[in-house]
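And then chain A:
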Amino acid sequence: MISIKNVSKWYGSFQVLTDCSTEVAKGEVVVVCGPSGSGKSTIIKCVNALEPFQKGSITVEGISVGDPKTNLPKLRSRIGMVFQNFELFPHMTVTENLTLGQVKVLGRSSAEATEKGLKLLDRVGLLAHKDKYPGQLSGGQQQRVAIARALSMDPIAMLFDEPTSALDPEMINEVLDVMVELAKEGMTMMVVTHEMGFARKVAHRVIFMDAGRIVEDAKKEEFFGTPRSERAQLFLSKILHH
Partner candidate 1 sequence: MGYNWHWGILLEKEPGGTGIYLQYLIVGLGWSLATALAAWVIALVIGSLVGTLRTTPMPWVVRLGNLYVEIFRNIPLIVQMFLWFFVMPELLPKELGDWIKQMPPPWSSYIPAVLCLGIYTSVRIAEQVRAGIQSLPRGQGMAGTAMGLTAAQTYRYVILPQAFRIILPPITSEFMNVIKNSSVALTIGLLELTGRARAMQEFSFHVFEAFAAATVIYLLTNMVVVLGMRLLEKKVRVPGLIAAAGAPLPGH
Partner candidate 2 sequence: MDSGFDFDVIQRSWGYLFREGMTFTVTLTLLAMSGGIIFGTLLAMMRLSAFKPLSWLAGAYVNLMRSVPLVLVIFWFFFLVPYIGAWILREPNPIKVGAWMSAVITFTMFEAAYYAEIMRAGIQSVARGQVWSGYALGLNYWQTMGKIVLPQAFRNMLPVLLTQTIILFQDTSLVYVISATDFLGAASKVANRDYRLVEMYTFVAVVYFVISYGLSTLVKGLQNRIAIIR
């Protein structure tokens, strides 16, 4: 479904991505990990064209992301994204956050959008907070609403950019549980994260990036069992000690 071929990206003269290639099939859950500055957040933002890239190609269900003729808002509406800092719209209630995209981008009626939004809100366990403002919710609650917001657009794939990195430890699990559910239901997911427990549970493949390159791209069992690259081994040994 998502096809990344030989993608390279520069910020000015500094190269942040070098010749990255990988595929994500429908229903697959791919975890992307690596040290800071490895380019993992950047590459995921290239998939829905939040960041431009200079070389290579990315296609989502056959639609080329880098093609200037592509209708980007339409493409983006089909891909859901969850951010590290939740990025709920603080001046709108939870319900309004859930319905904005549905009404303005997908053209659904307000009633339809609200019904769908509330259903998803219930699914993440937060129906009681439908009229609250994001500032009144905890980080874990905000992130769950953010996931519901992305799901309300009926996306074909979901991108997660370090969804639990900004959360207090007690709240990480409530968010991961939602993501695990989503994976079990067959959603195509690309997740940038340090949470290896999550990867072990539901990921199909794990990608390890370092300094802008994809260093390792293997099935989960292989990755955790016998990673081929030294760099990946070093990384794993450091983070698995937690």
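The candidates came about this way: all candidates are chains of the complex that A comes from, given by their letters.
We take it that a contact is a pair of C-beta atoms (placed from the backbone, for glycine too) under 8 Å apart; a residue touches a chain by one contact, two chains touch by 3 or more; residues count from 1.
Just so you know, these numbers come straight off a predicted model, no measurement behind them.
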## Note on the structure
Only one candidate among 1 or 2 touches chain A in this complex, and it is number 1
### Interfacial residue positions of chain A with respect to candidate 1 in the complex
45, 48, 50, 73-79, 81, 83-85, 87-91, 100-101, 104-106, 132-136, 149-150, 153
